[in-house]
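One chain of protein is taken out of this complex; the other chains stay put.
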Amino acid sequence: GDDEDADDDGGSSGTDAGTDTTAAGGGSEGGTIRVATQKPAGALDPVAMQDLGSYGMLVQSFEFLTTLGDDDIAPGLATEWSPNEDGSVWTFKLRPGVTWQSGGDFTSADVAATMDRLVEAGNSALKGVIETGAVDTTDPLTAVFTLAAPNGNFPYLVSVFNAQAVITKADWTSGTTLDAKPDGTGPWKLESYDPNTGARFVKSDTYDGTPPKLDAVEFQFFTDLGTQVTAVQGGAVDVITQFQVIGGDALFNDPNFNVLGFRAATHRQIWMRVDEGAFADKAVRQAVALAVDRDALVETLFRGQAEVGNDHVIAPIYPYFDSSVPQRTRDVEAAKELLGGETLDVVLHAGDLQEIPQLAELLQVQLKEAGINVEIALESLDTFYGAQWCPAEPAEPPCSGAAEFGIVDYGHRSTPDVYLNAALSTNGIWNSSQYASDDFMAAFTEFQAAIGVDAQKAACTKIQTILNEDVPVCLPYWYNYISGHTKAFTGVRVSALGQVFLDQASAV
Amino acid sequence: MDEELVSTPGSDQVVDLSRSGPVTMQMTVLQQAAVERKQARRERWQLLRRRPGFLIGAGISLFWVVCAVLYDRITPFDPFDDLSTPLARPGGEHWFGTDQIGRDVLSRVMAGSRDVLVIAPISAVISVVTGTLLGLVMGYYRGLVDDVLSRIVEAFLALPVVLVGLLALVTFGSSEPENGFLRWTLKILTLGASEPVVVIVVAVLFTPIVARTVRAAVMAERDLDYVTSARLRGETNLFIMTREILPNIVGPIVVELTVRIGYAIFTVATLSFLGVGVQPPSPDWGLIISDHYSLMNGGIWWPTLFPALAIASLVIAVNLIADSIQAVNDR
Amino acid sequence: MLPYILRRLVLALVTLWLLATIVFLVANVLPNDVGRTILGPFAPQETVDALNAELGTDDPMLAQYGRQMKALVTFDYGDSYQSKRPVWGILSGPLWRSAKLAFYALVMTVPIAVAAGMFAARKRDRLSDRTIVLAGLASSSIPEFVTGSILAVVFGVAFGWFPVLASFPPGTSVVSQLRFLFLPALSMSVVYFGYIARMMRASTIRALEADYTRTAVMKGLSQSQVMRTHVLRNAMGPTISVISVQVGYLFGGIIGVEKVFNYNGLGQTVLIAAKAKDLPLLQASVVIIGIVYMLSTLLADIVIAWLNPRARLELGS
Partner (left out) sequence: MTDTHSPDEPRRSTVATEVPPALAVEDLEVAYVVRGIPRQVLRGVSFHVAPGEAYGLVGESGCGKSTTAYSALRYLPRNGRITGGRVLVDGSDITSMSDAELREFRASKASMVYQDPGSALNPTIKVGPQVVEAFRILGQSKTEAQTSALHALQRVRIADPARVLGRYPHQLSGGMLQRVVIAMALACNPRLLVLDEPTTGLDATVEAEVLDLVRALRTDTDSAILLIAHNLGVIRSMCDRVGVMYAGTVVEEGDASQIFDRPQHPYTVGLLRALPRRGLRKTERSLATIPGALPQIGADLPGCVFVDRCELATHECRTVPPPVVDLGDGRSSRCHHIDRIPEIREPEAGAVVASEGETVLQIAGVSKTFRQSGHDVPALVGVDLSLADGETLGLVGESGSGKSTLAKAILGIHAPDAGGELTLDQRQLATKISKRSSDDKRAMQIVFQNPDSALNSAWTVRKILRRSVQKLTGLNQQAADDRVAVLADHLRLSPRHLDLKPSQLSGGLKQRVAIARAFAGDPRIVVCDEPTSALDVSVQAAILNLLAELQAEQRTSYVFISHDLGVVRYLADRIAVMYLGRIMEIGATDDVFAGPHHPYTEALLSAVPSVDGEPSTRIRLDGEIPSPANPPSGCVFHPRCPRFIEGTCDREEPPMVEVSLGHVIRCHIPPDELRVLQARTAAAADATEVDAVADSVVSDEPR
């Protein structure tokens, strides 16, 4: 399939954020909304967090320089921004009149402190993009970023789509957590937090924007999708931050439930190590890619709430996606031919997450037809990340020592930089396939330096073609981010990163 | 339990002969005894065969055994590779419907008996063997040895099930351990079962329970005069434990074994549900349930209910057989 | 009696020590490195090392073990590695919740199961006996998470009689807490019903066949009088010890039900702590479960001794 086919999903159009548009405006004042969300995996330390559960907490109280818009990013704490010529210096004008819940005005010093902490933690897409002291704070209401290299996508890196980039107060240090020191500039103020069961936010009276209509937001933490679905159906919660088609069928069929599905860059990568073992031979990798029945996967695992991938990381939703690169379709005979009539025995490592076990099982069936016998090693996520995918203590270069063959999950990004940089660059920190291609690196550099969609698209064409040919990772599908809420509420907005925006929500 | 050790009154007893009894009579009396023994066995078997509980239990077990042995020939679809519409309702072609990736639930449930029928008995046997050894030592030596071992047993009893499961899974990994020695030890211990780790986990969980039962049985035996008599002729403790006492507590051990098999089925399912048990794409019943139970609220009950019923049926069957045997022996 | 209890408590301490040691060993077999687990695969090695140094997780095993033992003695487990909050603060909620649920389930199960067991024993081999035995067997053969899911769908979603989640908001009244906990308690109850009923049936049969029962019947007492005054007390003993062992499991082992009803009890806490290798939290929760287990077995033995003075003799020795 191609672009057009994949557009008929259940949510709003081709953006990476969903807004319930059914009954905008209207709605009554007051009330509490209850949100089911993944349990935060660790402390609510913004620079260290890395799970949707924590993202969803932080975003209630804190804001980003650029935030979720209808089609694109929109002004947040920054009212406007612009690059210099080559995109190496970016200037952000800050919103005046913003105060912290704990008192004091928001200034560029807060931005600078936040960025330094982010760089120090090294735990975000900003890694390598800026260095310590990158922000000039001469004007309290202007933040000037000097980047390590030109980057046309920089505003995205300080947006909601880089969840760690929430702007916190200058007096925070690494390790400060939201629950230990509730603060923020946003609409909600943390009232109580229990890492096991949930959190409650109430309207912040220091918020300078339109005050929320609701009085409070209650989060309930879950570890299990089934329970969340039951909870919605049983009337125990109103919003479900994220769910999957597999396991979520009930909600799709529920007339009282408003599904917010929107296309996103969320995907799975089936990595194959190019440096050693069975997959060192490109033909074998291509054979795997040819043996995969993508349409069947999309249908079985997502009931259509996904679109097929083409073994490269440029998502169809990106404006610079080139749809003219030929789509790989299943061809078992070709695959067999590439394997030279031999059979292959391999172990596929996978973490126990969402539809991944089923994906593994389907792959097993599909690859078998091409003569590739797959044994599945399904592991708990901790073991999987710790031992199979980019092991905890990798030998140089980064991420060497990963398993030969495995499935890893990638969340949504509003630009492909992270995928290109971390997963596919030579020495990329998550480069589990040990891919090292000069052609690719050249194309990637070109993409990063490109300003303007056309230039970007030209670079992408190269990237798409190279990756499709080399197949360091097989990328079977891009799937929609699915969220939703009961029809008792309206005005709920969601990002693809587990962030729910409730400042405009109200009871019907 | 003890009832099994003592012969039923008036049934197995052979006639006494006094010195003045004529030799010919001795022979007839003995022949009669042998005949009676055989007859008692036959009567017991007939009685067993007449018990509906036993028949049902044996029938169900037999069905599952047949499934386990012949599944690749008798299942309507291939339990692994035949994909059709996911989550099709029961009826028509798929009597039990299909699962979320379109495999036939009936075929998978039938094939799933293989893992269960291997894992449950093997782990039960291992736990019974180790538990028996422990229990023998604890019950026989009493005193300090018993105190120390009892503490350990109790500590294991207090350990949450998930923790043991998780530990084993993380220690050994889901697949086979890399270490050759470990791998072979596991393989041999578990008779080459496909899921050695699960087998070991269940065995570890059950060992202390078995040990307690056996300990109690040994305590009852060790003060009996035949043990004293063995000591009087200078037997070693090891000999007394393994050759004298052990054969006498076979009754309770066998009962424990059947009970443990039942619980093993259950425990394997629970471990799979918690994600620390059998690995996909095994059609293990617990795994099927764990993959599908959350769909029930969407009205998709078949991939959960049928394997659950399968578990229940097998557990019940094993228990029915055990109960019937005990009841017949008690008569 | 008192010396007995003291002795038992001392032995229990030994068991606790063993338990803590086992957990320590277990946790150290887990491959992940603590700092890495907490900071995630993306954190730079230096940060991880710093965290490990801070937590002391890079100390030699013996030193770490020493710390754990000290914690066991002082009962002060400090802060959880992962959430950096005091362990007891984190545990108090789950402990309290597990206790509530376990107690509720017991209160729901025991009287009915005991009554059913006695009834079945009285009607031994008759239809009603067979029915009870088979029902008990069936109910205890379906894993509790399946029962739980079915109950949640039927009574929570379809009929809407009970909340589908067990987690109730703070400040919920006791009565409505009972409503919230009803379905999870019921699903545990279903599993344990069969277990306890069968145990009770067996011990009732034993008591019915005892000489003292014959004496009572020969006195001309009616069957119900015999059951009440003579059989019940004697038959309760074995059942109580079975129940007491189950209490430990109810506290730590019902993670299936906890998952299905999103109830944050000790089971989930243990699971999460073990996965994250959060040793203080893991140790503390397992020790708590161990204490509960040992207290409940001790309590059971005392109750049995109270019921049956002959058992007191054994306690004395």
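Order of writing sets the chain letters: A, B and C. Residues in each chain are counted from 1.
Here is the rule we go by: a residue touches a chain if its C-beta (ideal position, glycine included) is under 8 Å from a C-beta of that chain, and two chains touch if they have at least 3 such contacts.
Keep in mind the model is a prediction, meaning the values are calculated, not measured.
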Partners of the unshown chain among those that are drawn: B, C
Residue among C:11, C:69, C:99 or C:210 that touches the chain left out of view: C:210
Contact footprint on chain C, counting only the chain that is left out: 124, 210-212, 214-223, 229-230, 233-234, 307-310, 313, 316-317
Missing-partner contacts on chain B, residue numbers: 5-22, 25-27, 29-30, 33, 36-37, 40, 43-44, 46-47, 50, 224-226, 228-235, 244, 247-248, 250, 328, 331
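Convention: only the chains that are shown with their structure count from here on.
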Chain A and chain B, separation of their C-alpha mean positions in angstrom: 48
Distance from chain C to chain B - Cα centre to Cα centre, in angstrom: 24
Where chain C touches two or more other chains, by residue: 31, 149, 152-153, 157, 260, 275
Chain A, residues touching no fewer than two other chains: 224, 226-227, 230, 233, 380, 383, 387
In the complex with chain C, residue positions of chain B that touch it: 53, 147, 151-152, 154-163, 166-167, 170-171, 262, 266, 269-270, 273-274, 286, 289-290, 293-294, 296-297, 301, 304-305, 308, 311-313, 315-316, 319-320, 323
List of chain A residues in touch with chain B within their complex: 224-227, 229-230, 233, 246-251, 253, 296, 300-301, 347, 352, 357-358, 360-362, 364-365, 368, 375-380, 383, 387
Residues on chain B engaged by chain A in the complex (per definition of touch): 80-81, 83, 86-87, 100-102, 166, 169-170, 173-175, 275-276, 279-281, 291, 293-300
